[in-house]
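Removed: one protein chain of the complex. Kept in place: all other protein chains.
The first chain written gets the first letter, and so on, giving A, B and C; residue counts start at 1 in each chain.
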Amino acid sequence: MARPIVVDVDTGTDDALALLYAVGCTDLDLRAVTCVAGNAGLEQVVENTLRVLEAAGAGDVPVAAGATKPLIERMRPEGQFHGADGLAGVELAPTSRTVADQPATELLHAAITGASEPVTLVSLAPMTNVAMLLTLHPDVADHLERLVFMGGSASVGNVTALAEFNVWQDPEAATCVVESGLPVTMYGLDVFNRLVIEQEVADRWTRSDHPAVRAAGELLHRRGTRAAGFEQDYVGVLGDAGALLVLTHPELFTTEHLPVRVNLEGLGRGQTIVDRRPHAQDQQALDRDPWPVLEVALDADLAAAAQAFVDVVDALER
Amino acid sequence: MARPIVVDVDTGTDDALALLYAVGCTDLDLRAVTCVAGNAGLEQVVENTLRVLEAAGAGDVPVAAGATKPLIERMRPEGQFHGADGLAGVELAPTSRTVADQPATELLHAAITGASEPVTLVSLAPMTNVAMLLTLHPDVADHLERLVFMGGSASVGNVTALAEFNVWQDPEAATCVVESGLPVTMYGLDVFNRLVIEQEVADRWTRSDHPAVRAAGELLHRRGTRAAGFEQDYVGVLGDAGALLVLTHPELFTTEHLPVRVNLEGLGRGQTIVDRRPHAQDQQALDRDPWPVLEVALDADLAAAAQAFVDVVDALER
Amino acid sequence: MARPIVVDVDTGTDDALALLYAVGCTDLDLRAVTCVAGNAGLEQVVENTLRVLEAAGAGDVPVAAGATKPLIERMRPEGQFHGADGLAGVELAPTSRTVADQPATELLHAAITGASEPVTLVSLAPMTNVAMLLTLHPDVADHLERLVFMGGSASVGNVTALAEFNVWQDPEAATCVVESGLPVTMYGLDVFNRLVIEQEVADRWTRSDHPAVRAAGELLHRRGTRAAGFEQDYVGVLGDAGALLVLTHPELFTTEHLPVRVNLEGLGRGQTIVDRRPHAQDQQALDRDPWPVLEVALDADLAAAAQAFVDVVDALER
Partner (left out) sequence: MARPIVVDVDTGTDDALALLYAVGCTDLDLRAVTCVAGNAGLEQVVENTLRVLEAAGAGDVPVAAGATKPLIERMRPEGQFHGADGLAGVELAPTSRTVADQPATELLHAAITGASEPVTLVSLAPMTNVAMLLTLHPDVADHLERLVFMGGSASVGNVTALAEFNVWQDPEAATCVVESGLPVTMYGLDVFNRLVIEQEVADRWTRSDHPAVRAAGELLHRRGTRAAGFEQDYVGVLGDAGALLVLTHPELFTTEHLPVRVNLEGLGRGQTIVDRRPHAQDQQALDRDPWPVLEVALDADLAAAAQAFVDVVDALER
């Protein structure tokens, strides 16, 4: 049976690719999509999300809008990286799909608690919506299978020496999630930065007649590295979709259960501190203030994971 | 015309007194009450709030439940101070009033944006609900006359050397409010600690037949100081209701427009830093990062303010 | 018998006035003076100090140079306030006095441990030298009567909303002193800002033939407030010398023993947190991490304290 998921996004070139995967993958049952400000402003994120779902031929998946800004940080949209429209200029056809009346927190609450089996919550964006959900509606804990987020790093950051964008954009929200006591999987830069789709595939897709497949190819051509901007040659970092691959293909990922905290202060603000010392967990157990232990993705069979993504997009065409 | 207000509470002995005032005062039009965890757990706060409204003979004021905990801090209910039930043992009759289906954020949003004139939002509790409202529904800004909160201090703290309970319990939420750009009035410990109702009045009220008036008297007998607990003699600190008196009797309060920030870090966590230096505002103007300027209550005609409260409670009896 | 003291200075208009008092006051026996960067760069501070001692007709008091900068903060000399030369343009005659070969830490160590009775260490500047003394030579603890510092505030700051210059300039050094376990008296802005010498006195002194008395008058004319600069009318804030008056005239000062910590982090960096809550000390006693308890000057008989200073300067002339 397909795994029921709800996904929070800030679409975003790689959120778009992740949504295509979520719609196309027969092992996932996409029940709701909620939007948050991040890679672009909230309105643009909503419009991008609706168009991506349309292109992918998604069924009647409800979409709701959430936070227009982080809890206390100023908005710093990743315009440089995803372009002003969040999609780096990749154009998608308008759609008659509309956003729900209820806000993101209420749609998530309804979708999660209304399901007959436990739901997996996937966060691909700053965790503002998710933090408000957990604060307003703690009853979702009883209905969640797991929470998977793209964010953080157990090694090097991107927006700062130590911090990854999603966590850095709303470190308080990330704290709320990490300290929630829920079973949480962190898909951070440690694998994110290395999981790429080959240019040959992207080139093939850009010639497709299927709008979603063509979009996938075009989006991959924009998936560069932060440092270099868009002028560079093809890079093809897959991004957010990796967090879904961890769900559908756990056998391809190396994860460890490690103590994790979000650093809120000073130069390290926005860092996910992952305690990778040998025996760290034993030491923590002795601590008066034990750290939350998360499942952290540290490595992957990159080629096989990439192929799993490619297979799903190829199947959209059929 | 009465001023339309919505009030967020964590009832609490002094929230109860404030609600009596809000219902009884003809200059205020109480449109909605929302509840948040603080002085007691959320369920208890909701029950206390419904019973207080019943005792006061409030009309059909909708009540909604919000956050069960602060955004990232652990819950630390003020059980020692307000008792396990939040009302220090003062008993109120059960009521058939019920809590709304929608959460606090949605009720506040509807009440504020649905009003035909600007609404004043009064926060008498940790600002978790209010912060989520401003994050999820920034459109309320266009419909708010002003935001008044009981919290903070321009001098000495209570739960720490520097921090007052409401701000300390959810400093991130307080930051969200203080940095919101809205017109904000801070009613902190500087006046809060000094505005008391005389024992003679409280004693008279405890002998009343009117349930709300009798409750007011009993509650005042429990309004001690943090340090001493409940064993002490009568103290009668009025508390939260002072924030409503600032609205109804501004002429009795001395306020200044001062730069204010919430301190999130280290020993000062939970402090409201109020820049009281002479010329501080001029200096701030030159700063690359100007501080929000709030209206801060620093002094009051204490006797007249107390009398204004007494008059409203006395009028409940008629 | 005169109280033996050693004084650490960053001369500075008000350090100059304090040195005149230390030399002239028969109740004080000035054993050594050490210099630290602060109001001016170290070289200028040394030169100013030597000239002030000469003008005051001090005996053979050794002077040593110490830190050229704070432990980790960048140098931010108070040039705006004390002028580029530290003396706001007040000119003093050159002197043949010279600075010692040994650094400040070694002179302080020798002067303190070499005395036959306990010595009082007076800090009128950023506490870099004193912190290094305590770190390198903890044996001074057995030879110190008390440590008095001008710095900090139990209420409003000056260089920031919360921080006073001396502590803010080297908060780590202040921490070292406050946490030293020594008997410490803090003379902060709470009295500092209010202890003034009347203009009539200053005017009389400026007409004196005695170089030190004339200098005292001229210096007082420069003792303005931070906000207004030098253009303003006479203000006459005495400044650092107040910390010596606490020693010679304790009966004129109201002090309390209060828990104090130095705030190192965030917006409050450089603040001295003084816990002024009622019963705070009792509460601290229950704490796992009790705060150091300092004697803090909170009020004074300002007129009498000013007169005590005036008497000493007047006596220089005889």
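In the analysis below, a contact is a pair of C-beta atoms (placed from the backbone, for glycine too) under 8 Å apart; a residue touches a chain by one contact, two chains touch by 3 or more.
What you are looking at is a predicted structure, and each value in this text was computed from that prediction instead of being measured.
Colleague: So which of the visible chains would the left-out chain be touching?
Modeller: Hidden chain, whole complex, touched shown chains: A, B, C.
Colleague: In the whole complex, not just what's shown, which of A:157, A:217 or A:292 touches the removed chain?
Modeller: Considering the complete complex, A:157 is the one touching the chain left out.
Colleague: Determine which one of A:2, A:84, A:267 or A:315 touches the chain that has been left out.
Modeller: Answer from the full complex: A:267 touches the omitted chain.
Colleague: Any idea which of C:11, C:105 or C:123 touches the chain not displayed?
Modeller: C:105
Colleague: Need a quick check: the contact residues on chain C for the chain that isn't drawn.
Modeller: Residues 66-72, 102-106, 128, 131-132, 135-138, 172-173, 175-176, 179, 264-266 of chain C touch the chain absent from view.
Colleague: If you put the missing chain back, which residues of chain B would it touch?
Modeller: Listed in rising order, the touching residues are 265-266.
Colleague: Touching the hidden chain in the full complex, which residues of chain A are there? Just list them.
Modeller: Residues 155-158, 161-162, 225, 227, 259, 261, 263-268, 271, 273-280, 283 of chain A touch the chain absent from view.
Keep this in mind: only the chains that are shown with their structure count from here on.
Colleague: CA centre of chain B versus CA centre of chain C: separation in Å?
Modeller: 44
Colleague: What is the distance, in whole Å, between the centres of chain A and chain C, each centre taken as the mean of its C-alpha atoms?
Modeller: Between these chains, centre-to-centre, one finds 57 Å.
Colleague: Any idea how many Å lie between the Cα centroids of chain A and chain B?
Modeller: 38
Colleague: Give me the residues of chain A that touch two or more other chains.
Modeller: 265-266 - these are the residues of chain A that touch more than one other chain.
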